[in-house]
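Only a single protein chain was left out; the remaining protein chains are all shown in position.
Take a look at chain A:
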Amino acid sequence: MQITLHLNGATHDLDLDPRTTLLDALRHHLGMTGTKKGCDHGQCGACTVLMGGRRINACLTLACMAQDAQITTIEGLGSPERLSPLQQQFLDHDGFQCGYCTPGQICSATAMLEEMEAGWPSHASENLDGPFELSHAEIAERMSGNLCRCAAYANIVAAIQQAAGTTDHREDAA
C-alpha cells in the first residue's frame, strides 16, 4: 500500500506491505537504522520515536498508522557534529555503553521532559498538578519503559537532570 511518512522534516513516499511496522519501515525501507529493534513487542523501548511530539514504540505502530503524522527519530534530534543538549549530556555522563538502547532512551527523555513541563504527573510525583522536581525517583519512574542491559541507568538519570537545565531539548538537524 502507498504510505507517506513525514520524517525529520522530509517527506517519503513508500509502497509497503500493510503488515510493515513503522520500525521496519524506518530500518528496512528507509535505511534509518538509528531507531533500534530490541524486542519488537513494546517491552524494551529501544524503538522509541516521537510521533506528533509524543514518544511511542515504533514496533507497536504499523507504518500505515503514521500516515500524515510528523515523525522524529534520533537522526532528527542531532548529528555527530551537532549534538542536541541531551545527546551531549549522554556523552558527557557516559549514559550508555553498547549504545543499542541509547537512541530510544534519548528520544524518550526528549519527550519525557516535555511531558513534565506540560504538567503530566507520574506514579512518583508528590502531587498531580506539578510543577515536578527533577528528582532521581521522578526521572527513573518516567524512563522505566526504556531498558538498558548494560545498566547505564544511574548515568542516564544524571544526564537528563543536567540537560533539563537547558530549555531547548531539540536541535533540529533537518
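Basically, a contact is a pair of C-beta atoms (placed from the backbone, for glycine too) under 8 Å apart; a residue touches a chain by one contact, two chains touch by 3 or more; residues count from 1.
By definition in this document, contacts and distances are computed from a predicted model.
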Self-check item: From "Thiamine biosynthesis protein MoeB", "Xanthine dehydrogenase", "Acetate transporter ActP" or "Spore germination protein KC", the hidden chain's UniProt protein name
Solution: "Xanthine dehydrogenase"
Quiz item: Which of these touches the unseen chain: A:Gly9, A:Gly99 or A:Pro131?
Solution: A:Gly99
Quiz item: Just one of A:Leu22, A:Ile56, A:Leu83 or A:Ala111 touches the chain that is missing; which is it?
Solution: A:Leu83
Exercise. Would you write out the residues of chain A that touch the absent chain, in ascending order?
Key: 17, 19-20, 24, 27-28, 31-41, 43-44, 46, 73-75, 77-81, 83, 87, 90-92, 94, 96-103, 106, 124, 136-137, 139-141, 143-157
